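Have a look at the structure below before the remarks.
Here the complex is missing one protein chain, while the rest keep their positions.
Our next item is subunit A:
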Amino acid sequence: GRQWQELPPGKRKKGERGSGFTSEQIEHLHRRFRQLSRDQLTIRKENFDSIPDLEFNPIRAKIVHAFFDKRNLRQESSGLADEINFEDFLTIMSYFRPIEMNMDEEQLDRFRKEKLKFLFHMYDSDHDGKITLQEYRNVVEELLSGNPHLEKESARSIADGAMMEAASICGPDQVYEGITFEDFLKMWQGIDIETKMHVRFLNMETIAHCY
């Protein structure tokens, strides 16, 4: 049966080193990957349509986009990939790993930067390295209801308000030219994202008991 097609041990180790997941978690994610890809080796955007829980998430489009964003996949070129394989899948999921007790200062800092970079890429939809007012507005509009007249204006003023706040932190020029990643980092100083932007993957071991 299908269960016999295990992840080859070499691949599992590689994934482990790169993403920081344990081998059990990788096994489970691999099964999930196979479920989503319908046993193909790669996933395309359409495969995300089969997740009911994801449907009612307002930023669904941005999240799916993030999975195929080459910047998140740590590839040299920019733009969107057409399809991703399991290693890419693990790479994206690793952005949501929680912090571990044994991390030192440098690791924590790198960890935080990576998560913020992921968020930054979600806002910066044209991949030019800057978040403009328009891109900002797009995110706010997606998060708010699709009601035509009322919400568009609220979205606009809310986005403008937030940009003003950003300007007070980074300097008024940014409002016009767009927020770079360095400015973005400044805005997050003192805000704890490590405990908010993570998914707690459980450690599971299936052992055969004999009662």
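Criterion: a contact is a pair of C-beta atoms (placed from the backbone, for glycine too) under 8 Å apart; a residue touches a chain by one contact, two chains touch by 3 or more; residues count from 1.
What we mean here is this: contacts and distances are computed from a predicted model.
**Q** Refer to UniProt and select, among "Large ribosomal subunit protein uL29m", "Glutathione S-transferase", "Phospholipid/glycerol acyltransferase domain-containing protein" or "AP-1 complex subunit gamma", the name of the complex member that is left out.
**A** "Phospholipid/glycerol acyltransferase domain-containing protein"
**Q** Going by the contact rule already stated, which one of A:107, A:134 or A:157 would touch the omitted chain in the full complex?
**A** For the chain that is not drawn, the touching residue is A:157.
**Q** Since one chain isn't shown, list which residues of subunit A touch it in the complete complex.
**A** Given the touch definition above, subunit A has residues 1, 3-4, 6, 25, 27-29, 31-32, 35-36, 48-60, 62-63, 66-67, 93, 96, 118-119, 122-123, 139-140, 143-146, 151, 153-154, 157-162, 164-165, 184, 187-188, 191, 193, 196-202, 204-211 touching the missing chain.
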